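Can you keep this structure in mind? I'll have questions shortly.
One chain of protein is taken out of this complex; the other chains stay put.
On to chain A.
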Amino acid sequence: MGWEEVQVRGYSEFVTAAQSYRGRPIFAFFCGDKDAEGKSWCPDCVTAEPVMRKELNNLPDESVFIYCLVGDRAYWKDPNNEFRRNLKLTGVPTLLKYGTPQKLVEEECFKAELVHMLFTED
């Protein structure tokens, strides 16, 4: 079995998804909400997404990839939002390996080499 993608929106959906896949390697991409045309308010997320998507087929077997829309710009800017408070996220986009300190933040997500390292190395 290869890897599978799950799409969620908001903190509680994210937590539910992460808990339900416990035991499997979980990777997550956090991105600003998208408008009706499918474009995010977060320009760095727009840049990072194609780079990240290209590396997805390197995910280890059995992994789960959670694509998470965090909310609108106002929600994200609030310093007390649940993502900042509980997951310690500092910026979007963030790409991380859940349950480990391994993550890439903002411009780091633009670099295919780094995304590749996150997805494939221990």
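Everything that follows uses one rule, which is that contacts are C-beta pairs under 8 Å (C-beta built on N, C-alpha and C of every residue); 3 or more make two chains touch, one makes a residue touch a chain; residues count from 1.
Just so it is clear, contacts and distances are computed from a predicted model.
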Out of "Glycosylphosphatidylinositol anchor attachment", "Thioredoxin reductase 1, cytoplasmic", "Phenylalanine--tRNA ligase beta subunit" or "Programmed cell death protein 2-like", which one is the UniProt protein name for the chain not included here? "Thioredoxin reductase 1, cytoplasmic"
Which residue, A:G38, A:P79 or A:P101, contacts the hidden chain when the whole complex is considered? A:P101
Which listed residue (A:K54, A:R85 or A:K111) would be found touching the missing chain in the intact complex? A:K111
Which residue numbers on chain A touch the omitted chain? 100-104, 108, 111, 113-114, 117, 121
